[in-house]
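Take a look at the following structure, please.
One protein chain omitted, others in place.
For clarity, chains are labelled A, B and C in written order, and residue numbers in each chain start from 1.
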Amino acid sequence: MGKARLEAFSDGVIAIIITIMVLELKIPSGADLVSIKALVPVFLNYVLSFVYVGIYWNNHHHLLHTVQRVSGGVLWANLHLLFWLSLFPFVTGWMGGNYTAAVPTAFYGGVLFMASLAYFILERVIIAYEGANSLLARAVGSEVKGRISSLLYVLGIATAFYSRIAAQLFYVTVALMRLVPDRRIERIVSNPPRR
Amino acid sequence: MGKARLEAFSDGVIAIIITIMVLELKIPSGADLVSIKALVPVFLNYVLSFVYVGIYWNNHHHLLHTVQRVSGGVLWANLHLLFWLSLFPFVTGWMGGNYTAAVPTAFYGGVLFMASLAYFILERVIIAYEGANSLLARAVGSEVKGRISSLLYVLGIATAFYSRIAAQLFYVTVALMRLVPDRRIERIVSNPPRR
Amino acid sequence: MGKARLEAFSDGVIAIIITIMVLELKIPSGADLVSIKALVPVFLNYVLSFVYVGIYWNNHHHLLHTVQRVSGGVLWANLHLLFWLSLFPFVTGWMGGNYTAAVPTAFYGGVLFMASLAYFILERVIIAYEGANSLLARAVGSEVKGRISSLLYVLGIATAFYSRIAAQLFYVTVALMRLVPDRRIERIVSNPPRR
Partner (left out) sequence: MGKARLEAFSDGVIAIIITIMVLELKIPSGADLVSIKALVPVFLNYVLSFVYVGIYWNNHHHLLHTVQRVSGGVLWANLHLLFWLSLFPFVTGWMGGNYTAAVPTAFYGGVLFMASLAYFILERVIIAYEGANSLLARAVGSEVKGRISSLLYVLGIATAFYSRIAAQLFYVTVALMRLVPDRRIERIVSNPPRR
């Protein structure tokens, strides 16, 4: 089975997620700078979530680039990733509106963590299907960046109960760290190692 | 007429349905664990509906895989399926917010039943257009799983008036049963029987 | 310039329009049959609008099937059609919630009329760009059905101020009349007349 519809469907879902998040930026009843000031935390959180969803789309793009065919398992691992991404608008709106509260800040980190776990599972399911000699298997390697991300998410979740701003800085740090695209895949694809 | 736009349009509609369902997860006004606890039934119902829509997308993917051309009848049978799927956000939100009430639980089962009926009709319309010797006609066969699903939906709807939890367990059972993709089509496509 | 992105973009917009209309089916606060009974007019109106948007998607599919290239004028005529279609969720929700009121019923007809006019303009812009000898120009011919539709919309709008139910029957009649796909285009494409 080809990957075209998997890509098209994922692009559709991710495009909708990234766009409906803006609906949590509720239009204020006032029309002055004071009413917009109250929206600044929600707006900053929207920016962060937009960057995260952008990173996922970007990496998903890279991940499927090397894939030729998809199995039923790949379809479901992909839907599992989309499920956790679909919770971004909810946690973005909740943390944005309660940025000084511990529970929403921890939940935001929880969804970030689950999404990164789902991405890792998708990667492994594809590699299991394509074989250990596939381009992807050789490109992914040791996954140091992924492990550091997971650790920082867990630190963020735990920190949320002591300091919201510290937890949120952890989340921002991972986003900045992951903004750099996964060059390994690009490099291996354009210059595959000889067997 | 080619099937590309039919697939693209269906992917678009299904992607939107699966994503806007999350808008029924209303952001709570509180910011503690108590306010999130009230959302647990809605969340579990969201998971169930997400899995159902995922199953439909997956099966739709398989169903159209063998199809070469589509007629006006196929387009409308497909829109009919999309219509019932489009009611998922409504019944998900209604049952999720009233999981102890009989009528929303029965309506949820009713939409599940109508969607499965619409899928069955789409299958038949495609077979009628492609002919009884088409790959799809031979792959579909006796439809035992479809008949059992329909029976369980009807049982769920009837049970809803006596026990909500029992009805919801029927719906979960069908989802688990249908999570297994339709191997018959995959098998026949990759290994067509000789005529 | 190719037509692929025009089709993809139109499919996306139409898929979103047909799906967000369901958001006007507001989830009732009650959980019994009485609360669902109040939704019946909105639901029926949702069905009608779903059929209309389905007809437009279907016809759009046929219309662009014969087209090879698109100009800037075609892009804008297409956006103009999408604009009027984008008002369907608004007028559907307004008439559905006020089905005994004259003004929403007339506005619903007004949007139907403008969408059909926009479709007609799109057809003419494409023919002007492709030339009078194009497949489409020969397929479209005298446009009897389009003229009757327009007349019925105008009758519906005028009737709305005397009888809502009569106006709504006009709108249902046009939908039924147009459910039959445009066989002329299918026929000419598969069997082009000799010059």
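Quick note on the criterion: a residue touches a chain if its C-beta (ideal position, glycine included) is under 8 Å from a C-beta of that chain, and two chains touch if they have at least 3 such contacts.
The structure displayed is predicted, hence computed values, not measured ones.
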Contact with the hidden chain, among C:28, C:54 or C:104, goes to C:104
Chain A residues touching the chain left out here are 7-8, 11-12, 14-16, 18-20, 22-23, 25, 27-28, 31-33, 36, 47, 50, 54, 57-58, 61, 65, 179, 181, 186
Per the touch rule stated above, chain C touches the missing chain via residues 1, 5, 8-9, 12-13, 15-17, 20, 23-24, 72, 75-76, 79, 82-83, 86-87, 89-90, 93-94, 97-98, 101, 103-104, 107
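Simple rule for what comes next: only the chains that are shown with their structure count from here on.
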Chain B to chain C, mean C-alpha position gap in Å, rounds to 27
The distance between the C-alpha centres of chain A and chain C, rounded to whole Å, is 38
Contacts with two or more other chains occur in chain A at residues 12
